[in-house]
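Here the complex is missing one protein chain, while the rest keep their positions.
After this line comes chain A, so read on.
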Amino acid sequence: MNEVLNIIKVGIADLKFVSAPDRIRTSGLGSCVGVVLFDPRKQLAGMAHVMLPDSHMAKQEKMNRFKYADTALDDLLRGLTDNGASKFRMKAKIAGGAQMFSFKTSSDMMRIGPRNIEAVKEKLAQFHIPIIAEDVGGKSGRTIVFDPSTTDLHIRKVNHGEVTI
């Protein structure tokens, strides 16, 4: 009677997939952006915890593709279509990209939250995948949980309560 419900945990600069009735979550998103791609009919979804906007920023020999908006979204889309999801039914929900701290500095890194949001939106536009809901920007960290059976994205913020989009 009681189906065991798993919650799949996505770490920092990580990417995972889920199918109903399981859920998928990532916690403590600050300037990072949580991107959920899902096929509502198949009840399949994937979530990426994107840390940086562009893989061209990488100065590593062995790059982690899940860390960057462009490569993470490529892998997210491919992983879902490989599992039978349709690109034409695919939708996106995104959350995160906060500016946690604000003060004057020469470092461009202060704007990393907004830059991550822009990069994710640009990539989704290239794929022609619509963003049907978003909760981005602001100054608060977020923990997000996605349920592929209802396509609800549940968001919790410290001192700002909880919302479902």
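In the analysis below, a residue touches a chain if its C-beta (ideal position, glycine included) is under 8 Å from a C-beta of that chain, and two chains touch if they have at least 3 such contacts; residues count from 1.
Keep this in mind: contacts and distances are computed from a predicted model.
Undergrad: Name the chain not shown, per its UniProt record: "Phosphonate-transporting ATPase", "Chemotaxis protein CheC", "Peptide ABC transporter permease" or "Ferrous iron transport protein B"?
TA: From the listed options "Phosphonate-transporting ATPase", "Chemotaxis protein CheC", "Peptide ABC transporter permease" or "Ferrous iron transport protein B", the omitted chain resolves to "Chemotaxis protein CheC".
Undergrad: For the chain left out of this view, which of A:G30, A:G46 or A:P148 touches it?
TA: Hidden-chain contact among the options goes to A:G30.
Undergrad: Of A:V18, A:L52, A:L76 or A:M90, which residue touches the hidden chain?
TA: Here the residue in touch with the unshown chain is A:L52.
Undergrad: In the full complex, which bits of chain A touch the chain not displayed? Write them out.
TA: Touching the missing chain: residues 11-14, 27-32, 51-52, 57-62, 64, 67, 98, 100-107, 109, 112, 139-143, 158-159.
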